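Submitted below is the structure of interest, expressed as structure tokens.
Missing here is one protein chain; the remaining ones are kept as they sit in the complex.
As written, the chains take the letters A, B, C and D, and residue 1 is the first residue of each chain.
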Amino acid sequence: MARPPVRSGGRRGGGPWVALASIALLIAVWSVAALVQRDPRILPGPWIVGPLTWHELVAGPLLTDIGATLRRVALSFLIAMGLGAGLGIAMGRSSRLDRWLDPWLIFFLNLPALVLIVLAYLWIGLNETAAVLAVAANKIPTVVVTMREGARALDPKLADMARVFRMTPLARLRHVEAPQLAPYVAAAGRSGIALIWKIVLVVEFLGRSNGVGFRIHMYFQLFDVARVLAYALSFVAVMLLIEAAVFRPWERRATRWRAG
Amino acid sequence: MARPPVRSGGRRGGGPWVALASIALLIAVWSVAALVQRDPRILPGPWIVGPLTWHELVAGPLLTDIGATLRRVALSFLIAMGLGAGLGIAMGRSSRLDRWLDPWLIFFLNLPALVLIVLAYLWIGLNETAAVLAVAANKIPTVVVTMREGARALDPKLADMARVFRMTPLARLRHVEAPQLAPYVAAAGRSGIALIWKIVLVVEFLGRSNGVGFRIHMYFQLFDVARVLAYALSFVAVMLLIEAAVFRPWERRATRWRAG
Amino acid sequence: ETPVLRIAAQKSGTVNWELETIKDQGLDGKNGFDLQVMDVAAGPAGQVAFQGGEADAMVTDWIWVARQRAAGEDYVFIPYSRAVGGLMVPGDSPAKTLADLKGAKIGVAGGPLDKSWILLRAYSQKEYGFDLADQTEQVFGAPPLIAEVAERGEVGGAINFWHFLAKMKVAGMRELIGVSEVAEALGLDPDTPLLGYVVRGELLRDQPELVHGFATASREAKELLASDPAAWDHIRPMMNAADEAQFDALKAGFIAGIPADGPVNEEAAGRMLGLMARIGGDELVGGATTLPKGLFVQPGS
Amino acid sequence: MARGVIALDLASKHFGDRPVLGPIAFAVAPGEAVALTGPSGAGKTTLLRILAGLDRDFEGSLSAPARIAMVFQEPTLLPWRDAAANIMLTTGADAATAERLLGEVGLAGRGAAYPGQLSLGQQRRLALARALAAEPELLLLDEPFVSLDPALVEEMLTLTEAVLRRRRAASVLVTHSRAEAERLADRIVTLGGSPARIVSEERP
Partner (left out) sequence: MARGVIALDLASKHFGDRPVLGPIAFAVAPGEAVALTGPSGAGKTTLLRILAGLDRDFEGSLSAPARIAMVFQEPTLLPWRDAAANIMLTTGADAATAERLLGEVGLAGRGAAYPGQLSLGQQRRLALARALAAEPELLLLDEPFVSLDPALVEEMLTLTEAVLRRRRAASVLVTHSRAEAERLADRIVTLGGSPARIVSEERP
């Protein structure tokens, strides 16, 4: 009756093979869809987009554009996560602050990206600062919403324990609160970086002269779907790398204790 | 030395006054900004946008547009939360499924909305179904990401308890798991409805002939900032109403036990 | 029963003025078809509708149609307007020629493949021996945003679509050089209509009278707008003109953009395409290095 | 060995590389009450979890009845449901039963309190009431009476005994208290050693 434990919870190694097989499967599905669609202008297959991406990479501006976009994404991400987490945790802890700021939160959460971006460009100017700030401002409210829930769900017993033992605020944050907030940070971070990259696309479209979003919109206007996909998927590939190289290992470390 | 308890955690009544005062403050800040900016074409004050909104409401298409947009938002929201929560919980529980689907998740999470929307319109046709499905498809990955974290953080002790007592799957879901997932649902729901509405804007921009998004982009092309704000803020107002009438009361009920 | 022509048109765009006139004056019925306008919020939405088969026609430039034709897509082009735009500078700018813009920041609506921008680059190369793209800093952006920052003097020069130029002019900016002037200097025919309706070739084959009827209605609407000031009364509300001056500028701009009656000079168009191919490259024209046959719907053909 | 309500034939149980339980043959006859004792960290809770079917990662075989109830070493209540609901939702008992049982464990009138509003001893009693409400064939009790004052322990013992007798239910009680063991059990099993085995079995 020796069976493996029913709750497997902890993610075990599994190696990169599963991920690679899964990506291969994804490409296979895409190929089949492209073959069924039969119109390479509407859905070009991997055999078209692949070489094109390679061409844009070695002979075209793809690398510079990805660099420019990544820079904007990284900067905005850091700003948004920093400010958003700080504000979210504060609101989760103080119901008074929460009641005051909640309408503002809903306001900024639901203000269309377009409006914020255009206002930022008009006020700050058509420059990089405006672009990065506009993106960060778009993302902050969603980080706040997630981290606020995390702060509300903090275990009061552990907080009491930390208080009795007079743990320093920093030690409390690192060892008592951060581990409890980790799943919320993971959720906010993963969907955050994706959302930011989507807003960066809009920002680049409305007023930048390089970046993946700039290219995507340019080729979209020409209805060059193959090139649109080449740029979009290059960035997705970068994200898959970040997931494998940053998010997963971090998560493995942060949740080792759950494996039990 | 009688002091109020230090951890106040539970949100007490506080009435709608704080919310109204907070909104009034927001409008005051806007007014000041508009007065400082001095150019009503770039930042029209509430005294311009207000009457204009009223005019669009009684004499213009605002109500129909909000109705159309709300319908799309509601439908997409239901689909995205349903499928996203199901998939996310499954992935949070089975590390095997998670390893297989994670690359797909990252892929769809980072696929630009534009690409998904255009492909949906081209495949399904320029109709309501395509619009709603495209939005839902855009949102599902972010729900998955959040709910997966929630499922991973589920308390194994309570799961064991439910198993020993042979609780039915439905009772388990309602009474054991749902309350633990509630903060994640709240986070995914709040930022979800906001994200969906933002994608609906793009969807309407790319292929619908009505809706708030259609108007906003149209007036943006005309650089009629006052009308852009009139439409954008009307929807924000609707969202504030939903927050006050749906989210907050639900939350109060769901977290009553924490008040201790 | 009368055949229907579905056209996807940007609701805020100038093409709607013509389409509205056609409908208002019953020019569609008169020419034996029923015009149905599908409102879209912006250019790309028209693309989606047309490519997805939900619209029979949309507005675009013929360079793109040539590119698609070269790629094997059977699209044809009905001229609509030759107005393209120009380069504006702030009213107090000391610049007299393009050469004075060296080192300046230039706002360009529509991106690096914008036709006006390409023509201006060709012109600066030919006249002054430098490429405008190398010697200036460009800010590409959405047309309304470019118009706005230009009016506020944040850029040394701005290239925009003609109806934004009309408004910018009223706002006190001045035109440094117009694209027709540039075209002439480059040996092109300034009368070559750049914008037009694109329809599928099979529609022209299967229902030639529908396509030609539409072309006629379009022409009749333009003539009416050019000759009868009263015809503008009906479309004035949709022109979004802030005042009389803007209205007049927009009206004048529209009338100035009406292409000459008669067939398009294909040889001149070919030269223009060659130039676009040289500067815009493969990205802009795709495989269309020479003018594909049968691109233009020529009257009476 | 005679098959009972539950029969476990365990070869070994490891956590990672650590052997925790050695060969153990353990069965409980219908209606029998067994006390399980042994030093802290010996493996009593682990054994109980195996019996309950919560831990299947072991070498050996188990045959267990359908209706098991358990009092965990920690109360393990649903914090978001009140005391009465904790009994009813988990076991399917009706409101009257829940009310009666709450009274019997000294929580009369506290049915609407959330677990967080109860003292730890009250939470333990609630967990006991829940287990009794389940009307099991086999009741597993992991130190159910700690945190209670001696008078209350006595009451709870009497109550548990009555319920077990009424239903002719079998039980396994983990305890460190000799008195409790002798009072409730027909047989006292002691775990010891590393990996733990049964080091003694006696009838009080």
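Structural remarks
Keep in mind that, in the parts below, a residue touches a chain if its C-beta (ideal position, glycine included) is under 8 Å from a C-beta of that chain, and two chains touch if they have at least 3 such contacts.
Note that the coordinates shown come from a computational prediction; the quantities given were computed from them, not determined experimentally.
The hidden chain makes contact, of the residues A:P16, A:P179 or A:P249, with A:P179. On the side of subunit D, touch with the chain left out of the figure occurs at residues 15, 37-41, 44-45, 73-74, 106, 117-122, 125, 143, 146-152, 176. Against the chain not shown here, subunit A presents residues 157-158, 160-167, 171, 175-176, 179, 254, 257-258, 260.
By definition in this document, only the chains that are shown with their structure count from here on.
Between subunit B and subunit D, the centres computed from C-alpha atoms are 46 Å apart. Between the CA-based centres of subunit A and subunit B the separation comes to 17 Å, rounded to the whole angstrom. Annotation for subunit A: residues 42, 118, 122, 217, 220 touch two or more other chains.
Listed for subunit C are residues 44, 51, 142, 148, each touching two or more other chains.
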